[in-house]
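Notes follow once the structure below has been shown.
Removed from the display is one protein chain of the complex; every other protein chain stays in position.
For clarity, chains are labelled A, B and C in written order, and residue numbers in each chain start from 1.
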Amino acid sequence: MQIPYTIEERPETGLNNSKLGIWVFLASEVMLFGGLFSAYVFLRLAAPEGDFAYWGSKLNVPLATLNTLVLISSSVTVIMSWASLKLKDFEKYKLYMGLTLLCATIFLVIKYFEYTSKFHHGYYPSSSNFMAIYFTLTGLHGLHIIGGMIVMTYFWLPAGNKLWHTDPEHFTNRIEIAGLYWHFVDLVWIFLFPILYLL
Amino acid sequence: MSDNDQAHIQEHIKVYLTVFGALAVLTVVTVLASYLDVSSTEAIFLALAIATVKASLVAGYFMHLITERQTIIYILCLTFFFFLVCMFLPLITHTDHTAL
Amino acid sequence: MLDILHYFGLPVNLSVQGAKIDDVNVIIHWLMLFLFIGWGTFFIVSLVKFGASKNDKADYAGVKSHLSSALEALVAVVEIVILFGFAFPIWAHRVTEVPIPDEAVHVRVVAQQFAWNIHYPGPDGKFGSVRVDLVDEQENPIGLDRSSENAADDFYTVNQFHFPVNKRIRVDLSSKDVIHNFKLPELRVSQDAIPGMSIPVHFQATKTSKEFLETTIGTAREGMGLEIACAQLCGLGHYRMKGFVTIHDDEGYQAWLDEQAEYLEEESGGDDDWGDDDW
Partner (left out) sequence: MSSDQHHHEESFIQKYIFSVDHKTIGLQYGITSLLFLLFGFGLMMVMRWQLAYPETPVPIVGWLLGETGILLPEIYNSLGAMHGTIMIFLGVVPLAVGAFGNYMVPLQIGAPDMAFPRLNAASYWSYFIGGVIMLSSFFMPEGAARSGWTSYPPLSIFESGQTIWLIGMVFLITSSLLGSMNIIVTIVQLRAPGLSWWRLPLFVWTQFVTSFLLVLAFPPLEAAAILQLMDRVAHTSFFLPSGLVYAGATVDVAGSGSPLLWQHLFWFLAHPEVYVLILPAMGIVGEVLANNTRKPLWGYSSMVYASVFLGFMSFIVWAHHMFLTGMGTAMSAFFQTTTMIISIPSVVILTSFFISLWGGRIRFNTPMLFALSFLPMFGIGGLTGLPLGIGASDIHLHDTYYVIGHFHYVVAPGTIFALFAGIYYWFPKITGRKMSEALGKLHFWPSLIFMNGIFMPMFIQGLAGVSRRMYDGGEIYAHAQDVLQWNEFMSISAFLLGAAQVPFIINILISIFNGEKADRNPWQATTIEWSAPSPPVPHLNFEGDVEVYRGPYEYSVPDAETDFLPQTEK
C-alpha cells in the first residue's frame, strides 16, 4: 500500500498529508480551548465583582513569568532542532531536541511546585470558580505538554529517529509536525498567562 | 539540498532568534504593565493586546503561517470565525438575559 | 380555518397572549401543509409519470424552468413575514412588557423536586425575604424569613396555584435545585425555572376554572381541572410533578385569599416565629 503525498506535496495544495492533518487537528484544539476560554469569560462575568481578581492575586506571578520564558525558549529550541535537520546536522538536532525536552520538564516541575503550594495553602479547585478554572485550564495545558513530550522523546530516542537514516526527509517532516503542535501549546500558554495570572 | 536552501535556513534562524527576543521582552512588558495603575478594562485590553501580538509572532514565524498555503489559511479563518462565535456566547447571555 | 390545530390535539386557549401564540402556530402549520401538499403532489406525479415502465428514456437535462427558485424565495418571504409580523412582537411582549408588581397580581413560584411552591405576598402586596439557610423541607420549603419586613402576612401553598381571571398575573420563577419548566398548557405559558435565576412570566386568563370545566363535559378530561405541568426533565419524579391551578372570579379569589390569611393566623398563632424550629 502506498498512500500518495505522505512526504511529497500535492501540487494543487502545495501540502503533504500530515501538514494539512496537523493544522486541522490544531483547528479542533483552537475550538477546545475556545470552549474553555468562553467558559472563563462566562464565569468571570457572572462572578461577584472583584472575585476573580481577588483569587487571581493568590497566584505566583514570578514563577509563572519564568515558566512563560521557559516555554518560549522551548519553542525556539524545537524550531532550531527542525532547522538543524534541514541543515542535515543531526547532532545539533539531538542537542536542540534535548533542550526542548529539558525546558518542558522544567516547566512541569515549576508547575508542580505551584500546584503543591496552592494545595498547601488549602486552595483546591473547589475553593472558588477562579481556582476551578485555573486548575482546569492549566491542568489541561499540562496534559498537552506531557503529550508533546511523549512524542518528542520518542523522536529523540534512537528507536524513533531510526527513520532519519533511511528517510531523512520523512523524519524532518515529522519533526516539523511535532514542532507545530508544540508551538500551539506555547501559544495557548501565552493567553493563559495573562488571563489567569495578570488580570 | 542546495546551497541556496542552506542560506535560506540560516536566514530563517536569524528570524527565529529575533522573534524569541521579542517574545521575551513582551513577556516582561505584560508583567510590568499589570502593575500599572489603570482601570480593569484597560488592563484587560492591554494584556490581551500584548498576548495577541505574541501569539501572532509565534503563529506567524515559528509556525510559518505568514508563508503558509491558502488551504490552511482558509481553514484557520473558518476556525477563527467559529472561535469568535464561541466567545460571543457568554457575552450575549450576559447582555440579553431577562434574569441573571 | 384558524382553529385547524384544535382538531389535532391543541387544547382550548384560556389566556390573552395565548391567542397570538396560537395564531402564529396555526399560520405556520398552514405554510407547512401548503408546502407539503405542493411538493408532495409533484413528488407523486413524478413517480407515477416517470416509472421505468412508463418512460423508457431518461431526459439528460431534466426540468429547465427555474420556477423552483421563485418558490424557495417565496418560502423565505413567508418566513420573514412570520418573524417580523408575529414572532418578534410576541416575544418582545413576553419579555419586555412584564407588568411591574403594582399593576398585577404578583406571586413567586419556587420549583423543587418535585413540587411547586407558590409564594403569595399577602395583603401588603410585598414579599418578605427568603434565605437559603432557613429552608426546611417540612416546615419552610421556601426559606421564608418571618422576621423580615413584609413577611408577616406572606403565605405560600404547595402545588396549589390560585389567581383571578381577567387580571394580569406576574410570576417570578426560580428553582431550588435543578431546572424545571413551569408550564400551563391551556394558558400557553411555559418557562424554564432555573436555579440561580429569577425569571418573570406574565399572563392574563380569560376564563375561570369553572367555565373551563363546563367545556370539558363529555370529553376524556371531564371533571379534571387545570394544572401546572413540569416540562423539563428534573429527576425520577419529573412525571408526577404536577400542580393544580384554579382561576377564580374576583370574589372567589378574594374569598380564597381571606381563607389563606385565616389559616396563617391559626397556624402561626399570630406569632412571627414561623421560621423557628420550635413551631
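As a convention for this text, a residue touches a chain if its C-beta (ideal position, glycine included) is under 8 Å from a C-beta of that chain, and two chains touch if they have at least 3 such contacts.
Computed from a predicted structure; not experimentally measured.
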Which displayed chains the hidden chain touches across the whole complex: A, B, C
Contacts of subunit B with the absent chain, listed as residue ranges: 71, 78-79, 82, 85-86, 89-90, 92-93, 95-100
Subunit A residues touching the omitted chain (full complex): 1-6, 10, 13, 15-18, 20-21, 24-25, 27-36, 38-39, 42-43, 46-48, 51, 124-129, 132-133, 135-136, 140
Missing-partner contacts on subunit C, residue numbers: 5, 8-11, 20-22, 24-25, 28-29, 31-32, 35-36, 39-40, 42-43, 46-47, 50-52, 55-63, 68, 71-72, 75-76, 79-80, 82-83, 86-88, 90-92, 94-96, 112-113, 132-133, 135, 137, 143, 176-179, 181, 183, 185-186, 188-192, 194-197, 199, 219-221, 224-227, 229-240, 242
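Just so it is clear, only the chains that are shown with their structure count from here on.
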Subunit A-subunit B separation of Cα centroids, rounded to whole Å: 14
Inter-centroid spacing, subunit C versus subunit B (mean Cα positions, whole Å): 48
Partner subunit A, residues of subunit B touching it in the complex: 1, 5-6, 9, 12-13, 16-17, 19-20, 23-24, 27-28, 30-31, 34, 40, 43-44, 47-48, 50-51, 54-55, 58-59, 62-63, 69, 71-72, 75-76, 78-80, 82-83, 86-87, 89-91, 93-94, 100
Residues of subunit A touching subunit B in the complex: 13-15, 19-20, 23-24, 27, 30-31, 34-35, 37-39, 41-42, 45-46, 53, 61, 65, 68-69, 72-73, 75-76, 79-80, 83, 86-88, 179-180, 183-184, 186-187, 190-191, 193-195, 198-199
